[in-house]
Structure formats: C-alpha cells, structure tokens
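Removed: one protein chain of the complex. Kept in place: all other protein chains.
Chain IDs A, B, C, D and E follow the sequence of writing; residue 1 opens each chain.
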Amino acid sequence: MELVPGNSLITATPQEGRELAMMIARKTIGAIQPDAEVRQLLRPSYATSADSLTAAGHVVAVEFATIAAANNYWRDASA
Amino acid sequence: MELVPGNSLITATPQEGRELAMMIARKTIGAIQPDAEVRQLLRPSYATSADSLTAAGHVVAVEFATIAAANNYWRDASA
Amino acid sequence: MELVPGNSLITATPQEGRELAMMIARKTIGAIQPDAEVRQLLRPSYATSADSLTAAGHVVAVEFATIAAANNYWRDASA
Amino acid sequence: MELVPGNSLITATPQEGRELAMMIARKTIGAIQPDAEVRQLLRPSYATSADSLTAAGHVVAVEFATIAAANNYWRDASA
Amino acid sequence: MELVPGNSLITATPQEGRELAMMIARKTIGAIQPDAEVRQLLRPSYATSADSLTAAGHVVAVEFATIAAANNYWRDASA
Partner (left out) sequence: MELVPGNSLITATPQEGRELAMMIARKTIGAIQPDAEVRQLLRPSYATSADSLTAAGHVVAVEFATIAAANNYWRDASA
C-alpha cells in the first residue's frame, strides 16, 4: 500500500509540501483502517467536530514539520 | 486550494511568522472541512471551550516551530 | 494584534525565554478568541482541571522548545 | 521483545521509512499490552473512531519524523 | 516567579536534566494556576488517572527533549 505519494519528501514549494503532508496523513489512516466504507462513515463524526478537526490539523502540522525540514524549508525557492 | 499563503515560510519577523502559522493552521482546517458554513457553526463550540482553545493553540505552536526554524529564528533580525 | 512581545525570540536567559513562551501561548489564545470576557469566563474551567492545566503546560513546553533553539539554549550564558 | 524491526532506522526510501514507523508504533503498543487477544478486542474501538484513528496517525507521524531525520530525509535518493 | 530553576538548561547528567524537566513542567503549572491549595486539591484527580499521568509524562518528555538538546545529549559525559 502506497504510504508516501511519489516515494519522496522533496517538493518544489511549501504548498506542494503541505499537500504531501495531508496526503501522507490520510494514507496512514487508510493503512490503519483499510475499509474505505468505514472511513466514509466516520467522516461526519470528525468533519463536524471542532476538536476532531483540530486534532487532524495537528497531525498535518507534525507531518509538515518533517517535510519542511526535508526541503530545507524551501529557503532556496524563497531566495 | 491555497494552503500556504505566499507559498513561502520566510517572513521578515517573528510576528509575521506567527501570523503565517495561524493562517496555515486555519487553511488546513478549511482543506479538511471545506464547507465554510459548517466551520462557522463549529466556531462557538471551540471558541468557548478552554480545552479546545488550548488544542488550537497547540497546533499553532507546532506550525510556528517549523516557521521559526525556516527563518533561523530571525536571529539576524535581532542582531 | 501583537502575537510575539518584542517581535523577537531572543532573550537573555532561560527564565525570560520561558516567560516569553507563556506570553506567546496566551497571545495566540487571545487571537483565536479575542473576547476577553469569554476568556475570563473560561478561566475557572481550565484553572481547576488537572488535565486542562497539563494541556496548557504542554503548549508552553512546545513554545519553549522553539525559543530555546532560537537562543542556542543559552549555552553561552551558562559557559 | 523486538521493538525495532531490523534493529536499524535506516531505510532505502520514504515508503519503507513510513512502514517502519508504523511497525515501531505497533510494536510499542504490543510491549505495553503484550496480550494479543486484548489488543484484538480493542481494535474495533479505535478502528471505528475518527479521533482514535487520528491519535494513532499522530504517533506514526512522530515516529516518521525520527526515521526521516535518521535517513537525512532520503535527500540523496531524490537527487 | 522562578520558572527555570538555576536559570540554565545546562546540567551535568541526563538524570539531572530529567529532574530539571520535571521541575520546569511543574513550575509552569504553578505559574498558570498560582493557588497552591487548588493545585493540591487537583492532585488526586490526575495522580489516580492513567490518562492524566500519561499526559503529564508527555509534557516532561517534551521538556526533556529541549534540555537534552541543550546539553548535546550529554554525549561528552558518555564518551
């Protein structure tokens, strides 16, 4: 099962890095709970709960920290 | 969908870095729950809960850690 | 709205760094919930809950990690 | 009890790094609760709860951050 | 109010570093809730809850990560 799209943490920009962070976070949930139907059933419970959305955002923030470090924070792109 | 305003983590000051951290955190919530009406309905539930506010602050702290590292902690700006 | 007092992460000592971490954490809560009256109403709920205090302490620990790194852990001050 | 498969954090690719992160996270749960039957009984409770899945994903994100740093973010592999 | 005992993150050993991490975590709780009587009343609620103890341990782990980095992980002491 693909856990890291493109099998690389290197992206051209922070935007792509953030998209990758979200994809990686989602794919890991998919690996832990492979049943797509169950995941679909669960969506309303977290998508309409502020705390659940915050917790999901927290995971993306942790993944992004890793990807940003991998890309040296895209400093060159910003130079 | 824009996830990183300005598509860069580089800011002139810590204040701007903190503002960027808050924007990035918010934009990710918006990407997870794109329905603005739902998000608006959810606001009272987290904005009037100490624990929810703390959890949101925690995410901003993680985002800020990444942005601060990206900017070498604005050490030059402080020199 | 001021999010980073003094607009710098550089402090003379760990004590000042810790104070800054607490201020930054508080200011972010204030930015998320600008209504001071609401925040005041919320104080009893977290100030008399062990888990809420721990969660708040956790955020300060994350902010402090960033500020400590910014100041090279005040190694020079300790030399 | 084996806690780190292969007793190394070095992997060829981010995909393998992510798989290792998931294995390490699981093995630690197994070390804390060695009774496989109990763990099996617990699966429905977390596999059908959005917040539990998010919390599990969060642990994998933290483990992955360590493994990614160990492998210099597989920068060479991406060069 | 003293938030960092000795106003330094530098310690001779990991043991002292861990003790400092616990003290810093406690002092921050004391700064957030200065009323010692309230804190004393709260002790049973977290000291007899596995999840509360885990959450407190988590904060100490984050503080220790900062202190360990400050001391270069006491590598010299171990050489």
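Note that a residue touches a chain if its C-beta (ideal position, glycine included) is under 8 Å from a C-beta of that chain, and two chains touch if they have at least 3 such contacts.
What you see is a predicted model, and the numbers here were worked out from it, not measured in a lab.
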{"item": "Residue numbers in subunit D that touch the chain omitted from display", "value": "2-4, 7-10, 24-25, 28-29, 31-33, 38, 42-43, 45-46, 49, 51-52, 55-56, 58-59, 62-63, 65-66, 69-71"}
{"item": "Subunit E residues touching the omitted chain (full complex)", "value": "13-15, 17-19, 22, 47-51, 53-58, 60-62, 64-65, 68-69, 73-75, 77-78"}
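Convention: only the chains that are shown with their structure count from here on.
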{"item": "Centroid spacing, where centroids are CA-atom means, of subunit C and subunit E in whole angstrom", "value": "15"}
{"item": "Whole-Å gap separating subunit A and subunit C, where each centre is the average of the chain's CA atoms", "value": "27"}
{"item": "CA centroid of subunit A to CA centroid of subunit E, Å", "value": "31"}
{"item": "Residues within subunit A bordering two or more other chains", "value": "49, 51, 55-56, 58, 62, 65, 69"}
